[in-house]
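This structure is in structure tokens; I'll ask about it shortly.
One chain of protein is taken out of this complex; the other chains stay put.
So, subunit A:
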């Protein structure tokens, strides 16, 4: 079943490496966007709230594949050069950012109003209240759902194959369609499944570590 095992393993490892890089890099982008969105969405300035809300609605309601296609084919047509990697990372990041923003917002909403009032009443500014009182408490609440977003992102990252990034799923397809038929179909299927599971288990473990670190603060 595992014909040319070493060759297959090497290819799948390379695909898994790309999947992990795409996942982590786009997650970093998503966290940055999500934080910006949540600060905007609780800001006293109405235009900032509207903008954050518009962004969130847009990216939550468009399929990820459509986001990637629009960026991949649309941007060059208005004169913006793109690359497969650029579109893949930024597209995934912007899409996931909307969900991160919503998750962070629900975390903030779960903190009792009295905390923000006490923070304001000792003279902290809006930004200081967020930074020193609200966000540190919200972080604890949101680590598990942010972890779920990360695992979902591992799976969503397969879609960047549509704009030409050879990650794990694209790699397995290449192996299956190998023109010299060197690889067994089920060997590849098992290989790719195990690869995804290992990635997800490792990331879940890291999330649980983060959860434990945040929890012991209290």
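Observations on the model:
Basically, contacts are C-beta pairs under 8 Å (C-beta built on N, C-alpha and C of every residue); 3 or more make two chains touch, one makes a residue touch a chain; residues count from 1.
Basically, contacts and distances are computed from a predicted model.
The protein name that UniProt records for the chain not on display, among "ABC-type polar-amino-acid transporter", "NitT/TauT family transport system permease protein", "ATP-binding cassette domain-containing protein" or "Cytochrome c oxidase subunit 3", is "ABC-type polar-amino-acid transporter".
Among A:90, A:104, A:119 or A:188, the one in contact with the hidden chain is A:119. When the missing chain is restored to the complex, the residue among A:132, A:148 or A:193 that touches it is A:132. In the full complex, subunit A touches the hidden chain at residues 44, 112, 114-115, 117-125, 128, 132-133, 136-137, 140, 217-218.
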